[in-house]
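Take a look at this one; I'll ask things after.
Our next item is chain A:
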Amino acid sequence: MADTISHDVLIIGSGLAGLRAAISAASTDKNVDIAVISKVQVMRSHSVSAEGGTAAVLYEEEGDNQESHIYDTVKGSDFLADQDVAELLVKNMPYEIYQLDHWGMPWSRRKDGRIAQRKFGGYSFPRATFAQDKVGFYEMQTLYDTCQKYDNIHFYNEWFCTSILQDGGRFQGITAIELKTGNFTIFRAPAGIICTGGAGRIFSFSTYAFSSTPDGLDMAFRAGLALKDMEFVQFHPTGVLPSGILITEGARGEGGYLVNNKGERFMQKYAPGKLELAPRDVVSRSMIKEIQEGRGFKHETGVDCLKLDLTHLGAERIKEVLAGIREIGIKFSGVDIIDEPIEVRPVCHYMMGGIHANIDGATELAGLWTAGEAACNSTHGANRLGANSTSECIVWGRITGELAAKHALAHKGQTSIQEQQVLQEEKRIYDGLFRGRGDVNPYEVRKQMTDTMDDKAYVFRNEQGLTEALKKIRELKASMWKHVDDKAKEYNTNFVNVMEIDSMLRTAEVVLVGALNRRESRGAHSRTDYPVRDDTHFLNHTLAYFAGDGGPKMAWHPVTFTRYAPVERKY
Partner candidate 1 sequence: MMLRESQIMKIHYITGIAALFVVAVHIMMRLIMPYSLSLEYENVIANYHNVPYLVLLESILVLIAIHGFNGLRIILLELRQSKAWEDGITILTIAAMMAVVAYGTRTIIIANGFGLGFE
Partner candidate 2 sequence: MTEQVIEKIESMEKKREKEKHGKETIRSSVVLKIYRANKRAGEQPHYDSVEVPVQRWTTVLDALLHAKQYKDPSIGIRYSCRMASCGSCGMKINGIPRLACYTKVSELEGSTVTVEPLANFPHIRDLVTDFAQFFSHHHDVKPFVQNENADIKDKNKLSEFMQSPEDLDKFLQFSYCIKCGLCYSACPTVATDTKFPGPQALSQAYRYFIDNRDNATKDRINIVDDKHGIWRCHFAGSCSSVCPKGVDPALGIQLLRGHMLGFSKNEKKIADLQDRLRKDEEAKQ
């Protein structure tokens, strides 16, 4: 059998959630031996791209309050958030912000030396805590650097995890491939946390890093765990053309305007109360409507878009708080936002769904937790508010880290690996993929799949489009693409890509089936054929279980209400 490495806690994924979990587990007890396993080098995780802010209530003396943050989150979610979970998020955040400050986070400051906050979409108070426009980057850096303090955290840079090992309903470890050598290895540990982030690369036009593929989600899915609410995909209003790189909501938080080809601030029509700072689903829908009604621009690539005008903010302010955005504009779009409005278009940005977890981040498998974007403990419901995701990663990173560490201490050294599972997994990836045969280019399959998703599962969806998309995905899945041309063992990214594509196809299918089943419009999921929210039938979470190649088995799961009854959502 393959080589084995043993630890107490395995953290899979090293984004904000993973690193926060590592610190939390390491400081819970110094005898807990932690492995952080990531398919990229640890500090290169997608979280570094987060730009605009992290939501927290810091200034109650200035008028903010936690109740309001909870309500904004729940209302933003179109009442699909579990309210106890939202509450937990809000209550924990102030501590996390200050803790990050103590660890060296370069939060932007007010003149009086205190931490600064800015406006963000959907909030009734400026509570996006920011560090210029590189929040996620700085948070990652702070956490990564703080990890250096602990001798009991071990980083496994560039190890691709492929499957979860379990026995008797308990987590026992995982299998992974070391990229550098190509060695297939077993990691065993009594506790694990999946922090593999979002899956936004199943769309072509996407703000995500190339590494944001659903292999972590798929791992859990194949292990029999449910994926929850996968049909809710957030489209961020301002993706730069042609690449899809994000212009942070902070740009609008700082006072940017969205304009159509008549020069109008069209958001006046759609959300007079909040204008550009309405939640993302609202703004994105408004933009697409403007485009459909002929008031859009054409980018030189032929794509429809609108413009984001920041010129009135002035060079000084822009350089001070939106420097990164300016750099992105100049470099990737050829536009200096100081002089000129920039072309933008709604872009795939966040997956509200993820691995089904309870309020503690525990999955259905004992000993396994999940945190961050990969998890769905239903903080965000049908639509996440900007700046609430980094918050979620940090809060549940800490919670799950601590719980997993305690569990690991209680079950130290008690793992049993089922050889059969390992052999099966080896067979799946080596016989099924690595040594597979075929004449279809896997990258072409990926392109067609992501283009299909862009086309049919975008801001507005309908029965016909979704059905066509599902058909197309299933066709692609069945075509002869499963093969790896690169035969080397060492650093075989071709192999990695093929494993990713395999998981992408399965996940895309779950998204589409979920979207087809949800015959209503709620939050980010907007059906032109069912344009209204239907609380009688669909005030429920969607669960999808793996059921072989034929597609997922679906189920419903109740929403937790503790405070607010659903009302119509208006801004």
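FYI, a residue touches a chain if its C-beta (ideal position, glycine included) is under 8 Å from a C-beta of that chain, and two chains touch if they have at least 3 such contacts; residues count from 1.
On how the list was made: all candidates are chains of the complex that A comes from, given by their letters.
It should be emphasised that the depicted structure is a prediction, and the values quoted were computed from it without experimental measurement.
S.K.: Please state which of the candidates 1 or 2 is in contact with chain A in this complex.
M.R.: In this complex, among candidates 1 or 2, chain A touches 2.
S.K.: Please output the residues of chain A touching candidate 2 within their complex, sorted ascending.
M.R.: Per the touch definition, chain A meets candidate 2 at residues 27, 40-41, 43-46, 48-49, 94-95, 97-99, 101-104, 106-109, 111-115, 134, 137-138, 141, 145-146, 148-149, 157, 180, 209-211, 242-243, 245, 257, 259, 262-265, 307, 309, 311, 324, 327-328, 331-335, 339-341, 441, 443-444, 484-494, 497.
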